[in-house]
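Notes follow the structure.
Just one protein chain is left out here, and the rest sit where they should.
By written order: A and B. Residues from 1 in each chain.
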Amino acid sequence: MSVFDNKSSESPSSCGLAGMSHNTLPLLNEVSHALKRLVRTGESTIIDLRAIPFGPGDEARLINLLGKGEVQATLDTLGKTTVTETRFAGVWLVDHYNSEDERIAFQIEIIDIPELLRAQTEDMYESLDLLGEVVEVEKQKLNGGSPAIQ
Amino acid sequence: MAEKNTLGESLRRHGVSRRGFLKFCTATASLMALPPTMVPAIAEALEKAKRPSVIWLSFQECTGCTESLTRSHSPSVESLIFDHISLDYHHTLQAAAGEAAEAAREAAMHENKGKYILVVDGSIPLGDPGYSTIAGISNLEMLKETAKDAAAIVAVGTCAAFGGLPQANPNPTGAVSVSDIIKDKPIINVSGCPPIPTVITGVLAHFLTFGSIPDLDQYNRPKVFYGQSIHDRCYRRPFYDKGKFAETFDDEGAKAGWCLYKLGCKGPMTYNACATAKWNQGTSWPVESGHGCLGCSEPRFWDAGGFYNALSVPISDNSQTVAFAAAAGLALGAAAAGLNYKNKDEATKAHGTVTIDDLEKSS
C-alpha cells in the first residue's frame, strides 16, 4: 500500500482512471467533427450519450469539459428536460427526465438551436384555436355578455 | 383488450403536446438503442401504432425476469407504452387467479387471434409434465396452445431462450427452451439472467412501434442490444490490452480498476448490453462494480466453467490428469527403455568380429 493510500478518499474504481477513458476522447473528436459539419454544411448531429459505454466518472468529466455557455432552458413536458448550451457555441446538452425525475434520455446536440426549443407547428395550430377562443371570451366580456366557458 | 385508436390519438387525448410527443419518441429511440436520427421515423410509426395484446406465460422460472421488468427505470415512458399495451394475461401481475385467469387468457387469444404477442419466461420441462403446471395444464400444452395464434413470441430470460438454470447439468426436469418446441413462429430471444429491464421493454417497444421484429443475431437476439460483446464495450478493455490485470478482488490492480479476466470475467464470450444500458437505473453494471461478467446471456452459462476461473481455463480439473499422465509416461518410458536395453544387449551378444579378410571375401 503506497500510491493508493493518499487516494483512499476517492471511490476505489475511479482512482485508477484519472484521465479520459478510451470512450470519452473519441466522443470529443466526434463532437468536434460534427461542429465542423454544422459550420460548413449546416447539417446537425445528435449523439445519444446513453449508447456510449462510459466508465466511472467519465460522464462527469465530459460535462465538466464541455462547461456551461450562455443559454439554459428548462422544459416541462412529461417531466423535466434541461437544455444547456456548453461553452462551445452550437454544442448543446439535452437531458430528459420523466415525471419521477429519472433520466430517460441524455444527448449532445450539435445544432444552432435544439429542435425541442422551437414552437412546434401542431402546437401552434392548437394555440391558434385556443387563442381564438380566449379572444372570443374576452370580446363577450367587453360586450357585457356572461362568459360561456371558463 | 386491443383498442382501435392509435397511440398518437391516445397521447393527444391525454393532453400531451407535440414537444412532449417528440421527447417521448427521443426516449423511445434511446430505449430501443436506435440512433437519434430514427426519431422522425419513430414519431411517424408511433402516431399510427395500434394497441397490441400481450399474453405473458411463466413456466419453470424464478420470477426474476418479471421482477426485472417491473423495475425498469423510466416509468413515464414505459407506463405510456404499457398503458398502451394490453397485458391481458400475466399470472404474477394480474389480480385474477386459477380458472378466471385462464378464461382471460382464452378470451384474449380468441379476440386477437393471429395478432397478439406471446411473452414467455422460464423453461419447459419435458421430463414429466407434472413438474410444472398452471391450473392443471402442463407447460408444454399451454405453450403449444397459446403459441398457435400468436403473431410473434418473445422468450424473456435465458431459461426461455436457451433452457437456462433449470437445464443446468444434470437437467433433472428435462428442461428445454421455447425454440426447442415452437418451430413455426418468429421468436425473439431476450436472454439474460435476468435480462436488462430496458432491454425487455425496448424489444416490446420495437414491436409496438414498428409492428415488426428487430434485426436478430445467430441466437435470435435483437442485434441492437446483443450485437457486441461485453468485452468489446467494456471500459476496462484498455487494461486487458495493455496486460494489466487484477489478480485478487482486493489487490492494487482491483483498486485501480484493471481488467477482471483472471478473476473469471466471461465478458469476452458474452453478448449483452450491460456496458451501455447498465443496471439499477443506469447506476453501474457488474464489471464497473468490480465483479467479472458471469456470461448470463449465453447458452449453458451455468455449465461453462467456474465463475471465478479465467475463461481459457479448462472446465475439468486437469492438474490430477496431468500428474497421472506424467507418471504413466514415465512408466511407459521406462518400459520402452528396458526393451531398448534388451535389444541392445542382444545386438551386442550377436555381434561377431569382422576382419579385413572377411570383407575382402564378400566383395
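Just so we're on the same page, a contact is a pair of C-beta atoms (placed from the backbone, for glycine too) under 8 Å apart; a residue touches a chain by one contact, two chains touch by 3 or more.
Definition applied: contacts and distances are computed from a predicted model.
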Listed names "NAD(P)/FAD-dependent oxidoreductase", "ABC transporter ATP-binding protein", "Nitrate reductase" or "Maltose/maltodextrin transport system permease protein MalG", with the criterion being the UniProt name of the chain not displayed: "Nitrate reductase"
Shown chains touched by the chain that is not drawn here: B
Which residue of B:G114, B:P314 or B:G352 touches the chain not shown here: B:P314
From B:P125, B:G163 or B:G257, residue that would touch the chain that is not displayed: B:G163
Full-complex contact with the absent chain, from B:S17, B:S177, B:T209 or B:N272: B:S177
Contact footprint on chain B, counting only the chain that is left out: 161-163, 177, 179-180, 189, 217-220, 229, 232, 240-243, 245, 261-262, 269, 271, 298-300, 303-305, 309-316, 318-319, 321-322, 324-326, 328-330, 332-334, 336-337, 340
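Methods note: only the chains that are shown with their structure count from here on.
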Interfacial residue positions of chain A with respect to chain B in the complex: 1, 3-4, 12-17, 21-23, 46-48, 50-56, 58, 75, 77-79, 81, 96, 98-100, 102-107, 115-116, 120-123, 126
Contacting residues of chain B [partner chain A, same complex]: 16-20, 22-24, 26-27, 29-31, 33, 35-37, 73-77, 233-238, 252, 254-258, 275-277, 281-282, 284, 288-290
